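Here the complex is missing a single protein chain, while all its other protein chains stay put.
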Amino acid sequence: MAENPLSPARKMGLPPGSAIYIGERRTSPVTLTLTSFSPEFVEIATLTAELPPFVAESGVVNWLDIVGLHDVSIIEEIGHRFNLHPLTVEDILNTTQRPKLDIYDDYLFVVVRMPTYNKADGEIGLEQVSMVITNNLLLTFQERGFAAMDSIRARITGAKGRIRRMGSDYLAHSVLDAVVDCYFSLLEQLEILTDDLEEEVIGESTKETIFRIHKLKTKMTLLRKSVWPLRDLINSLYRDDLPFISDAAYPFLKDLADHTIQIIDSVETLRDIITGLLDVYLSTASNRMNEVMKVLTIFAAIFIPLTFIAGLYGMNFNTAISPYNMPELNWVYGYPGALLLMLAVAVGMVTVFRKRGWF
Amino acid sequence: MAENPLSPARKMGLPPGSAIYIGERRTSPVTLTLTSFSPEFVEIATLTAELPPFVAESGVVNWLDIVGLHDVSIIEEIGHRFNLHPLTVEDILNTTQRPKLDIYDDYLFVVVRMPTYNKADGEIGLEQVSMVITNNLLLTFQERGFAAMDSIRARITGAKGRIRRMGSDYLAHSVLDAVVDCYFSLLEQLEILTDDLEEEVIGESTKETIFRIHKLKTKMTLLRKSVWPLRDLINSLYRDDLPFISDAAYPFLKDLADHTIQIIDSVETLRDIITGLLDVYLSTASNRMNEVMKVLTIFAAIFIPLTFIAGLYGMNFNTAISPYNMPELNWVYGYPGALLLMLAVAVGMVTVFRKRGWF
Amino acid sequence: MAENPLSPARKMGLPPGSAIYIGERRTSPVTLTLTSFSPEFVEIATLTAELPPFVAESGVVNWLDIVGLHDVSIIEEIGHRFNLHPLTVEDILNTTQRPKLDIYDDYLFVVVRMPTYNKADGEIGLEQVSMVITNNLLLTFQERGFAAMDSIRARITGAKGRIRRMGSDYLAHSVLDAVVDCYFSLLEQLEILTDDLEEEVIGESTKETIFRIHKLKTKMTLLRKSVWPLRDLINSLYRDDLPFISDAAYPFLKDLADHTIQIIDSVETLRDIITGLLDVYLSTASNRMNEVMKVLTIFAAIFIPLTFIAGLYGMNFNTAISPYNMPELNWVYGYPGALLLMLAVAVGMVTVFRKRGWF
Amino acid sequence: MAENPLSPARKMGLPPGSAIYIGERRTSPVTLTLTSFSPEFVEIATLTAELPPFVAESGVVNWLDIVGLHDVSIIEEIGHRFNLHPLTVEDILNTTQRPKLDIYDDYLFVVVRMPTYNKADGEIGLEQVSMVITNNLLLTFQERGFAAMDSIRARITGAKGRIRRMGSDYLAHSVLDAVVDCYFSLLEQLEILTDDLEEEVIGESTKETIFRIHKLKTKMTLLRKSVWPLRDLINSLYRDDLPFISDAAYPFLKDLADHTIQIIDSVETLRDIITGLLDVYLSTASNRMNEVMKVLTIFAAIFIPLTFIAGLYGMNFNTAISPYNMPELNWVYGYPGALLLMLAVAVGMVTVFRKRGWF
Partner (left out) sequence: MAENPLSPARKMGLPPGSAIYIGERRTSPVTLTLTSFSPEFVEIATLTAELPPFVAESGVVNWLDIVGLHDVSIIEEIGHRFNLHPLTVEDILNTTQRPKLDIYDDYLFVVVRMPTYNKADGEIGLEQVSMVITNNLLLTFQERGFAAMDSIRARITGAKGRIRRMGSDYLAHSVLDAVVDCYFSLLEQLEILTDDLEEEVIGESTKETIFRIHKLKTKMTLLRKSVWPLRDLINSLYRDDLPFISDAAYPFLKDLADHTIQIIDSVETLRDIITGLLDVYLSTASNRMNEVMKVLTIFAAIFIPLTFIAGLYGMNFNTAISPYNMPELNWVYGYPGALLLMLAVAVGMVTVFRKRGWF
């Protein structure tokens, strides 16, 4: 829970729209990467401090990718430069946002969360990626750089493909697509974990298994809670006839929305399976208890009568006084007889338990 | 889970609309079957490599059935020939799609999943069938050929029935109808499995029963997840006033939608029953434990007092020293008396347990 | 499950709209009862084979009640005569339909399921009743005749009531009303069963109780699944401004819809109660186990120390050799002392268990 | 269950709209109380048999309150007099209606259920109150008189308040308000019961506790089932722009609707709490079993080894024959040694169980 990536952090008692960075403090410098391209040319410039003068040429798409949010002044400067609403700047800086879409007159503001999976400790992270989409311009804000962004840049430079011919809306779609891909790859990890857990529950479950089930279920809850708003957001993008989104981008956004439904379907299926595993686990635990009880009962039921018989002939009644007092003790075949009696009792018990199918 | 037919596969880091085959690799050649018909004539041509020149005669319906998707170049050629959107080609090749309906200007694109049931290992498969529906033309894409397609072709050649008089929309309906039929037949298998499980749970359940319940429940989850989008898809086809779907096809599509609701109803009913079986299973397991405990308790409660009495008269107090020390040992009827006491205790115990209804 | 009345049956591989009878084979002849009436006159004619020439007089309502569906040719002839869609004929003959309403240009087609309760084996049946409603004409199709139909005919002939003044829509309402009445009477049976079960669970539950709970719950599931579509159907009839349904019939149909909601409410309430009974059952079973365990523990905890003491003084240490070896055996009041010690232990134990409220 | 106040009763095989009284037979005479008032004057007249001639003066509101429904002829006469639909008369007489609102051209027909709580046996009753609302006229029908009605009359006569200045819609609101007040007071009782149950479960739960939980849960189910339709009904009254309801009454009806939502919220909260109590109950029962098992295990694990040692030295091997045969018996400190060994074993056991935190 301590690392609940959905848990909201808040700056109490401050007016809304205050530009305060909420996230992990970092000391590395903020990186600004400006990618400008048209079908004919591409240019990538990496800056560290100052904002470049933009060429608002028609037909040229500019993508400014900001990595590192701890230097509030830079983000505020960008906010002023591109005329962003104070709430937008606040939301960019507060990295505990829920995925959402805000529609302003001059731009669309999109917040999504990029899932990461730490294989070492099995923790899921949800890094915030904010986007400002307007005509021929895309701003992306991240706390730390994702490889996915580099591969988008590589696609821009590498080939004169669709991404070069289309506008900032398709570029934004590419970023969303990268986020959705990360969900797919996270899902794959969770499917493997579920498979492992299933094998463990059916095979050799231990006391720790229940904790693993609980942890995996909690992960599923988190994942589900973060995919649903992502789906709503992407649905809005292609359904609500928004400004800055061209018709040409619609099929791609619908395709993306279909992928998010696939993710949700898989998450729900996994949740159902894990819930089922809990039932199986509890049932096998109860079966094991049953086994233990049977062993105890079999031992008790066989030996208690035998011990009683042994105790009987250990009594000290005076055989000399009367012929009624334990004459068996003085029989020639007394002892073998007692042993035979015991054997008969034991065999009888075993037969009864066999019949009941107890072993 | 490993064989989860709903589990999505993805090609990470590639731009959307890339024609990459995702499915099992096959080496058999791709088969193209072209069925051309009008109320007056029928012609079936089987091709292996090249696309035939189409006769776009009015009144003639063409159905091109493509079996085998591993040769990407053929699918791409078909895509170019019929002017399909790159996303459509991508979706045809990625055989892990969720059932869906995409509406393009020039055609409708439908993806459904044909359920198969492997009786040997009890696994459910969901093979993807993609359809492109446009005026007088139906394209169907499958990874491997289904007998259902042959029987549709047989209906086209065999009789001058409704299928010959109607267009590509009714032909597409026939394919969907075949898919729905497969769901019904799968459902029948699952009903038999549920009946068997019910008998097992009520009769002689074992430790493995819980695993069988879990597996069947997982199957139901999968089935349900794949029927819901199928229903939505078919509902859209007759409700949303789509192009390429004529009014004459509406009652048939509504009928089909009713069938999918019937399937969903049955799946939900089976799920409820299986969930109920889990309760019954757990309850009978707990009842069995109760039985074991009763046997143990009866044995212990009868013999422990007897053993105590035997132990009592096995004590070695010196009877010679004092008349207070175990005078019973020297009584003439000491031993028979002790035996009688034991009998009385045993009979008393049995009576008490009888009264409690323990045996 | 085997008798699941909602389980769909299908004729695989046949084109839709094929007139195939799906139901139990019967050999009794098909009965056709034609009731013609206006406020002024009534006429009932029973036919066995041929269709009568209808008097399409204005103001005269005709009701053709067909009992027995196994003779496909008769149903097909009726279909041709009244110009029914092939899918309607197919649905009439396939008696495993879900309740539904199909709207055609010339008529409304309604399928409902009449519930029956077999008191002997406790099984619920759901017989299909199909209706074709058009101006001044009602066709009803049943596999076997229901007494409810006769009582409607009796109301037509018996009195010049509302039924005689109103049209085929009110007549259809009367049939639906009879179906809803059957649900009420079935519900009454299930309430009695639930009451009995409640008494059994609270009073003297046995191992079989869990099976009864499961069976009753399954019945509720079936009932619920069949009432919901009935309600939707009746709601559509008065809300959707359908042809062939006059304004005068609206209050009556709304009243009927209210009744179906009442049924659903009761079914849901009963389901909740039965689910609660399961909890109570499991809890009492666990309480009973607790009782058994307590009995065992009390016996063991009282007698095990006593047996130990007895065993102690049954040891054979040589008292002659040393004064430290079991001097108690040679005490004058050794035996009474040992008995007193045992008594003290037993009383102490009983006191402790009393305090814990164990008995 | 037998007293399920939601359970519908029906007159089978009768045409709808038949005026048949369904309720408990009573012999007391029917009471009709006519309250006529305007801002200037008030007049209350109590009649027993005949309907008074109404003064349909403008500005004068008439409220006819009918107590006792068993005399069908009076109700039917009122029905004719005020031109009520036959279904309305039927619904007034059938006192097992679900709360509902029927809109007729000439009046609104409202059925609600007044909850009563019998403190003696803890049973909830739901008495039907029917209302016919039209311009300046309100008819109310009850099986037995409620004090709430008298207090409304007292408010009319007592003060020239709002109730005197407003019309029949506000009067109907006052009746509904009284019904909602009864729900609040019932809720208070159920909250007390839940508190008591919570204390019982956390403190000293017994075998009967589970039955009490079950009964209270069933009550909550009934209450919830009856409040939901009440809320829908009141929502309709102020939202659907109905005739006979003036704008001035809207805020009061919205206020009432808010109260019903508050009731629903509380009922749901209580249900959640009671469901939670079930978990707590089952868990404490299982904890108690655990305690019992621990006591048994501690006794067994301590005394069984001791008894074994005692038994060991109770063996009769011939010490005279060989020095290997139980030389301990002839040791000087044999007996104290054996006692010390036993003490050591006992202390060791106790220490181990202490460490495990068993006692």
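The chains carry the letters A, B, C and D, assigned in the order they are written, with residues numbered from 1 in each.
Here is the rule we go by: a residue touches a chain if its C-beta (ideal position, glycine included) is under 8 Å from a C-beta of that chain, and two chains touch if they have at least 3 such contacts.
Keep in mind that this is a model prediction, so the values were computed, not measured.
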Options A:118, A:218 or A:351, residue touching the unrepresented chain: A:218
Residue in contact with the excluded chain [from D:187, D:213 or D:230]: D:187
Touching residues on subunit D - with respect to the absent chain: 148, 151, 155, 161-163, 173-174, 177-178, 181, 184-185, 187, 191, 194-195, 198, 202, 251-252, 254-256, 258-259, 261-263, 265-266, 268-269, 272-273, 276-277, 279-280, 282-284, 286-287, 289-290, 293-294, 296-297, 300-301, 304-305, 307-308, 311-312, 314-318, 321-322, 324-326, 358
Residue ranges of subunit A at the interface with the undisplayed chain: 1-2, 4, 6-8, 10, 12-13, 15-17, 85-87, 91, 97-98, 100, 102, 104, 207, 210-211, 214, 217-218, 221-222, 225, 278, 281-282, 285-286, 288-289, 292-293, 295-296, 299-300, 303-304, 306-307, 310-311, 313-316, 319, 326, 328-336, 338
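Note that only the chains that are shown with their structure count from here on.
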Interface residue overlap between copies subunit B and subunit C, same or different (over half shared): different
Whole-Å separation of chain centres (CA-atom averages), subunit B against subunit D: 41
Subunit C, residues touching no fewer than two other chains: 282, 286, 289, 293, 296, 300, 304, 307, 311, 314-316, 326
Graph class of chain-chain contacts, one of line, ring, star, complete, other: line
